[in-house]
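Just one protein chain is left out here, and the rest sit where they should.
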Amino acid sequence: MIIIMRKNASETEITDVVERVKAVGFGVHLSRGVERTIIGAIGGDRAALENISLESAPGVEKLTPISKPYKLASRDFHPEDTVVRIGNHTVGGNDLWIGAGPCSVEGRELLLESAQLVRDGGAHALRAGAFKPRTSPYSFQGMGEEGLKIMAEAREQFGLPVVTEVMDTRDVELLDRYTDVLQIGTRNMQNFSLLKEVGRSSRAVLLKRGMSATIEEWLMSAEYIMSEGNHNVILCERGIRTFETATRNTLDLSAVVVAKSLTHLPVVVDPSHGVGKRAFVGAMARAAVAAGADGILVEVHQRPDAAKSDAAQTIGPAAFQQMMHEISAIAEVLGRRVPVSAAAHV
Amino acid sequence: MIIIMRKNASETEITDVVERVKAVGFGVHLSRGVERTIIGAIGGDRAALENISLESAPGVEKLTPISKPYKLASRDFHPEDTVVRIGNHTVGGNDLWIGAGPCSVEGRELLLESAQLVRDGGAHALRAGAFKPRTSPYSFQGMGEEGLKIMAEAREQFGLPVVTEVMDTRDVELLDRYTDVLQIGTRNMQNFSLLKEVGRSSRAVLLKRGMSATIEEWLMSAEYIMSEGNHNVILCERGIRTFETATRNTLDLSAVVVAKSLTHLPVVVDPSHGVGKRAFVGAMARAAVAAGADGILVEVHQRPDAAKSDAAQTIGPAAFQQMMHEISAIAEVLGRRVPVSAAAHV
Amino acid sequence: MIIIMRKNASETEITDVVERVKAVGFGVHLSRGVERTIIGAIGGDRAALENISLESAPGVEKLTPISKPYKLASRDFHPEDTVVRIGNHTVGGNDLWIGAGPCSVEGRELLLESAQLVRDGGAHALRAGAFKPRTSPYSFQGMGEEGLKIMAEAREQFGLPVVTEVMDTRDVELLDRYTDVLQIGTRNMQNFSLLKEVGRSSRAVLLKRGMSATIEEWLMSAEYIMSEGNHNVILCERGIRTFETATRNTLDLSAVVVAKSLTHLPVVVDPSHGVGKRAFVGAMARAAVAAGADGILVEVHQRPDAAKSDAAQTIGPAAFQQMMHEISAIAEVLGRRVPVSAAAHV
Partner (left out) sequence: MIIIMRKNASETEITDVVERVKAVGFGVHLSRGVERTIIGAIGGDRAALENISLESAPGVEKLTPISKPYKLASRDFHPEDTVVRIGNHTVGGNDLWIGAGPCSVEGRELLLESAQLVRDGGAHALRAGAFKPRTSPYSFQGMGEEGLKIMAEAREQFGLPVVTEVMDTRDVELLDRYTDVLQIGTRNMQNFSLLKEVGRSSRAVLLKRGMSATIEEWLMSAEYIMSEGNHNVILCERGIRTFETATRNTLDLSAVVVAKSLTHLPVVVDPSHGVGKRAFVGAMARAAVAAGADGILVEVHQRPDAAKSDAAQTIGPAAFQQMMHEISAIAEVLGRRVPVSAAAHV
């Protein structure tokens, strides 16, 4: 941490800051300019420094951190890419990973149809929501445990691992029993109780970026999960909130490359929520792969217009086929591939 | 709901939309222009309409809602201001309500000192965190239940109701026992499980605006709480996330007037998180009251530089006194008042 | 400037940066930590440093400026408040300054009526647009020079200085002849050619904040004007662009206090564009004065519903009277006043 003192900071103020920095285990490097003194805090534990609130100490103008606030998630700490295993496939290595399915489980028959559709289309996992975070308390809230059971049946029948969202600390144990990947939704990216709880699970966690979260905050949320022992974290960019109203969110594809430069964790992209409009999903999936994403999470439905939630952004079977075809070809350009789904042989 | 069909929508597409609208209990008013047909869906339940995903029906260009998506929170539904009672004071009537205290409970002695400080300064409630939502898992996470017990002791000794944040559905019952107002923090504004859980409590709920929530989404979150039976909801504006980096957040004071025009619920303002810098807190508290806020929630500490969290935005005793003096005078200009705290007589 | 080198920066990279810094006239202070080296560039001219693009030099991780990029506009450079004279009144001292009038000059009779209305209401200047920046080329673009002549007539007849927007470098000379204050609109805040041109005028310049400008960029634009010799700059906050759609913009009142801490220039607020809805203008004007604004710029029209532009945010005579009454009372609370308009005696 570099502490820049104000122009007119007194000798007492400088000494006081130096003492406080030393007291929490840091070495100090003092640099006195003509106008200002600058204090470098060297070594020591950044969190300890943050707990002493130097930013408001008398005479301090500003603090500039020089180390990252996350450790376990940091590429500095762990230079090689983390590869997360999900069933017979992996995320984060050379192979791309595709999770697809309807927004929510709407019934047994419909979900089994969906599972078959995405399996036949080449997906490596089935995504669907049993607990749905809806802006309105009057909207369809998901089928709950019954939905989980249906997903488990689909997994059994089609050999597809399942990804589903968890919204409540009290449900983690339940979902742990039925699913392969626990999804943390954008609205819960800083639900720290929930992050800690899934951090104690052994399931892989797909962590969506908060809709107004910086990349650093996103990595700090990954750190929450990892600090509880679960290192199987997959990051998912799904669009951020901006002033633009033509799309549901603004898909931030530079987040993929920036995040991958800072962390060893895999980064996938959800183009469906990213744009919110069916017609643009395929183009954004292509762009995500071209940018270097490790996978795609996409909403697919056999009759998208009839979907009970997110219908506007859900693509149908033909568009899914085209997307799979195009991203495979782009992956090849980059020396990667979309592997044949292990489920294809079930 | 008004459904605007595309220029080239076919007769079949129009008929199909009309049938779907009627099927969920709406009347239909058809308006055929030279170029486009517009369908008005009249009567019926908006949620039912949302569940049939008309926005993606063939031939539909866009939907324009004409009624609000919230009911219980709406001023249309409940024209008179809701007045929430907290101990011997109220929020939402002519009297302003001031909640003050440290960011977090840091120890017994410190909190009792704080309680005395804010009581003597004229506050009507004591705010402090026992469970702290921190960006980093390595930062001080609050004292937990021990902190709640200390708050209860401060309440007893100084006659001040206490406001504290709840972060986990599993903690609601615990907090219910110790506190007067349950606070939902900005990161949990769309933690729908938590909203429902506090909706089943009998405590007043202070609902902070999500840092990237629209005013409509904020009111929808209030609706979640109210739909479970708890109508004692206080809205709290605390700054939104923008591109500006000179302040921690951008305090949106127009949200006070806009929200009060749409809802009957009281709206208070937290200038501390709104700007994040001590020097600007007083000015923003004055501005909030001038804009028509029903109260102020402010971080105060006897030695702000030594606060364990949020030190940079915490004001000291003298600044608190000046703030109370100034907002009282501005309240009077608007025909309102900051009442003498009932706790003053304890 | 502090230059933080990467963890693994080589000795050659460090030496190279040191040489480049010295070459543009800076002294160097080297601080070698266990993991990183930090280079302080001391003295010298910040612009010179920016022109050598250190941020991309090999081995550099990041730069942290310690001095402000603006000089003439900086409070460090000029600690006392600048007071700008406009006719018989001033902006930036203890007195508040109110500029009011219709969005655009719509005709001679209408403008004279408006001038009388705002004069009688106590305004110190008449604002109106002759050249109008409209999003659509098909919208009313203003009356041009004819509008300026009408404004000059109103000035003559009612003794009110006039404020009007300049949009083209070629028009500065023309406006200089007819008006007292040249307004730079939000869309032109970084039209650097125009800033330089008004910097060579002797008229006061009212510089609106760009709708997505940081406070630092706003001050840099003021610096552009001042660097050409014109120090009579008034800053005007008018709302920034955020994700919120309930208001036209988000009025950033903390910008008033932040800007006034950084610069000696006066800061006024335009609540009309800030919220875009008539019903909320009065509350935001009150809040602006409570926050410490040096004045208010407001759209007023005798029959607001009939205004040719910005009708939705234009207030009528009664609302203007009430606003003037309320802000006067709030100004008094803060030891300031809204002086009787000199024009009242004309």
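Per-chain numbering from 1; labels A, B and C assigned in written order.
One rule holds for everything that comes next: a contact is a pair of C-beta atoms (placed from the backbone, for glycine too) under 8 Å apart; a residue touches a chain by one contact, two chains touch by 3 or more.
None of these values were measured; they are calculated from a predicted model.
When you scan A:Asn8, A:Ser202 or A:Ser261 for touch with the missing chain, the hit is A:Ser261. Among C:Ser10, C:Ser193 or C:Ser261, the one in contact with the hidden chain is C:Ser193.
Only one residue from C:Gly33, C:Pro69 or C:Gly93 touches the chain missing from this view: C:Pro69. Between the chain not shown and the residues A:Met1, A:Ile14, A:Leu63 or A:Ala287, the one that touches is A:Ala287. From the set C:Ser67, C:Gln116 or C:Thr169, the residue in touch with the chain omitted from the display is C:Thr169, counting the whole complex. Mapped onto chain B, the footprint of the missing chain covers residues 2, 4, 7, 29, 31, 33-34, 36, 38, 40, 42-43, 61, 64, 66, 76, 241-243, 245.
What chain C contributes to its contact with the hidden chain is residues 45-47, 50-51, 53, 55-58, 69-70, 133-140, 167-170, 187-188, 190-193, 196, 211-212, 217, 220, 223-224, 227, 241, 278, 304-312, 314. The chain not displayed touches chain A at residues 212, 214-216, 240, 242-247, 250-258, 261, 274-275, 279-280, 283-284, 286-292, 326, 329-330, 333-334.
Here is the rule we go by: only the chains that are shown with their structure count from here on.
If each chain is reduced to the centroid of its CA atoms, chain A and chain B end up 27 Å from each other.
For this pair, chain A with chain C, the centres built from the Cα atoms lie 40 Å apart.
Among all residues of chain A, those that touch two or more other chains are 241.
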